[in-house]
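All protein chains of the complex are present and in place, except for one that has been dropped.
By letter and in written order, the chains are A, B and C; residue numbering begins at 1 in each of them.
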Amino acid sequence: MSGIIDSFIPVAIFLVFGFVMPVATMIIVKQISPRSQAGRKLSTYESGSVPFGDARIMFNVQYYLFAIVFVIFDVEVMFLYPWVTVYLGVDKFFTTMSVIEVVLFVLVLFVGYLYALKKGALQWVK
Amino acid sequence: MDYIQLAFDLLGNPWIRGVVGLIVVGVIFFSAIVMVWLERKFLGDIQTRPGPNRVGGRFGLLQLVADAIKLFTKEDIVPENADKPVHAGGPIVALTSAFLMAVAVPYGVVSFEGSEYLLAVTTMDISALYVEAVAAVSIIALFMAGWGSNNKYSLLGAFRNIARMLGYEVPLGLAVLSVAVMAQSLDFVQIVSRQEQLAWFIFMQPLGFIVFGVALLADLGRIPFDQIEAEEELIAGVFTEYSSMRWGFAFFAEYLHAIVGACLVVILFLGGWSGLPFLGTLFIPPVLWFVGKVFVVIMVMIWIRGALPRVRIDQVTDLGWKVLFPYSLINLVWAAAVAMVVS
Amino acid sequence: MNGEIETQINLKPSEMLLHLGPQHPLQPGPFLLDLVLEGETVKDATLEMGFIHKGIEKILENRTYLQCIPITDRMCYLASISNNEVFCSGVESLMGIEPTERAKYIRTIMLELTRIQSHLLGIGEYATDIGFLSMFLWMIREREPIISLLEMVTGARLNHSFVRFGGVAYDLPAGFKEKTLRTLNEIRKKVEKHDEIMSRDSVYLKRTKGVGVLSRKAAMELGVAGPAMRGSGVDYDIRKVDPYLLYPDLDFKVITAPNGDVFDRVKVRLSEILESIYIIEQCIDMIPGGPFKQGYNPYLIKPKPGEVYSRVEDPRGEMGMYIVSDGTFKPYRVKVRGPAFATMQALPPLLKGAYMADNAAIASSMDSCTSEVDR
Partner (left out) sequence: MNTTGELTLNMLKEKFQVTEMRVESPNRVWARIAPDKILAIAKFLSNELEFDHLSSIAGADYGEALEAVYQITAYSHGIVLTLKAKVPKSNPVIDSLTPVYWNAAWYEREAYELLGISFRGNPNLAPLVLPAEMMGEYPLRKDYKGYPNPT
């Protein structure tokens, strides 16, 4: 147990550093960079035109479809991670069984993929 | 000699190793600077122009220093209707994600008085999974940047980023998985030592290497896949509204990701820090092997950037879902079969 | 300027109005392209011009004929010799004179050199717009010797002001023939190489084949000009249809391509470069001696009252000028019909229904020049 914690202590240090360093740098930058008072500099850039409407609109559902398909497949991939380290386990029977199970699993995954493909969920709509 | 021994012992303590490991941040920052310089120079060569040649002598060695000074002294502008915390958070999260990736990457081994010491900030038994997980955080970082800016170009870029990255995370994960199947471990150190026993995994599963390489390029957003920053379409994509060092962080995060990505390619497929077998008698320290291979991978990335036009976003998602995903599944089955035969 | 348009537009909640311009990396010059986007698809496009309107037609009315020539350069610096040529040939026919035999040859060679360099830059800009920066810089490198050749003859790199009424400003310098032949040989080899890249690279083909298709019928209806038109399979070239200078006697083909997509438009330009090289090589061996301009005082030009419509094949298409003379030292009215104007006009219908990502490819494959539209 302590081994795992030991390996993640540096991660924690890096995490803290990763948040502190940019913030500290930005504080320094704020001190040394010039300020101008022009108001229009604060408007969003839109090729020199005045922006029309809000950028945060109801966006095309297409992007969400990709996300949903992704969630399904990525979770399935996650299930495979523990399997890879143990499937050559103790004896031949165990190995055979685990391989058969995983082949079935991947097949189901693949059928799901084919379904999504047929349904056009992965098709970029025009 | 005892001092060195003592130093190694001290580095066994995770706290000390973590703090000392911050040097790695400096090192990869420096290598990012080198990579930017290399990219400009090498791209210049490809495009028959000199590249940077004004600051720092004929080779423009100090160009990046000049750029950094410029970024530091530029005004930091946040658009008035931006979501300020999200806008500020984007580059920071991207940078942090790059740092967290760098933690788990081992850079080689050092032999000292008969025993071998690993050059890595931390070792963990699931480092492959861990690196992939923290790498995926950068998707959120880019989306934060795009959404927070309240700029239409940025938002389009952010959505493109999501659509693209999602398509490539799965093949990328499956490619890492195939390596793990062969190595019987998710630990980078184990993966490298397994390659020393067998052969480099690029020879064992070339398909996996191709899938991983393409997916990695897409994840990094380098040129055939740089739709989120496609200049002629979206100005600077998600980073349109960034200026000063805020933009600098985003820029650096991109290059840090590229370097760590190159390290991953080397560790997973090119045998890590192990030398070429037929050069066995030639003594080159493992770290140099590692650095050399990373260098080669980076040069190939730059070369690809010089040689290819940009792919359209729908073609990108098509490639991810309809080509790479089935191939990565095939490769997984292949890898599992080979692993069973080998063991 | 865009105020009244926006009030007319009713957007659906999922649609977004995106301004491309007047300052956008895609654009060769400022114009405003308003896109209504749904996701990544362009639902509607409106184009507005006039950000750099220079009033050249009005300026020309207030200059003597000779003073007009440098002004015509400024319409589009990539085609300044064709702009000179169309103005001068119009005034020549008003005056009832002909350029000397030697001047005809020099003018033809210069026009073709202009075409080559304009196409090279056009293809280069287009290449950056599809994210192919290397090709842009290669094209710039290839263009450089051509510019040097033009500079060698005219003394200027871009705004040449070289053509005169009944002749040209200067004679060809010594060694021009050898240098031209040598340069063109190199350019031909390089262009053939780029042509090979552009017809075999699979990523490039995916980006351009079948994108922005302008059918033969639509092209004729929209009245686009030059390579954009020939890329749609219409063999319309002023050099053949309404020949001027030496073109009736020269041997050359009108390059066309059948499909009318982005790929074909660029392909036509590449092939036209090779065809232009061939034309110059024909001319350069046969340049006769004799005077290079008519012997009269160019400052005192006073054509008879009348009007004329002269046209030439600009690198971008049909360049026409309608000149009215009232018998004084200054033209009464000059109307410029630029090829870019016709091409720009066809852009909004072409963009409708395209991907946002293809905008850049389509717009720059038309190779339009804002400066000329806003003359």
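Going forward, contacts are C-beta pairs under 8 Å (C-beta built on N, C-alpha and C of every residue); 3 or more make two chains touch, one makes a residue touch a chain.
Note that this is a predicted model, so its numbers are computed, not measured.
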Contact set of the excluded chain (shown chains only): C
Of C:66, C:220, C:250 or C:274, the one touching the omitted chain in the full complex: C:220
Options C:34, C:261 or C:318, residue touching the unrepresented chain: C:318
Residues of subunit C in contact with the chain not shown: 1, 3-4, 48-50, 53, 55, 57-58, 93, 220-223, 234, 236, 238, 241-243, 307-309, 311, 318, 320, 322, 324, 332-333, 335, 337, 341-342, 344-346, 373-374
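The rule we apply is simple: only the chains that are shown with their structure count from here on.
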Chain pair, B-C or A-B, that carries the greater number of C-beta contacts: A-B
Chain centre separation (subunit A, subunit C; CA means) in Å: 47
Intercentroid distance (Cα basis), subunit C paired with subunit B, Å: 45
Distance from subunit B to subunit A - Cα centre to Cα centre, in angstrom: 15
Per-residue overlap in subunit A, given as positions that touch at least 2 other chains: 46-47, 51, 55, 59-60, 62-63, 124
Residues within subunit B bordering two or more other chains: 152-153, 235, 313-314
Of all residues in subunit B, those that touch subunit A in their complex: 14-15, 17-19, 21-22, 25, 72-82, 88, 91-92, 95-96, 99-100, 102-104, 121-124, 129, 147, 149-155, 159, 162-163, 166-167, 169-170, 173-174, 177, 180-181, 184-186, 235, 240-241, 244-246, 249, 313-314, 317-318, 321-322, 325-326, 329, 332-333, 336, 339-340, 343
Subunit B partner contacts - residues on subunit C that touch it in the complex: 16, 18, 24-26, 37, 40, 127-135, 137-138, 141, 201, 203-204, 206-207, 355-360, 364
Subunit C contact footprint on subunit B (complex, rising order): 43, 46-49, 152-153, 156, 160, 223-224, 226-227, 230-233, 235, 306-315
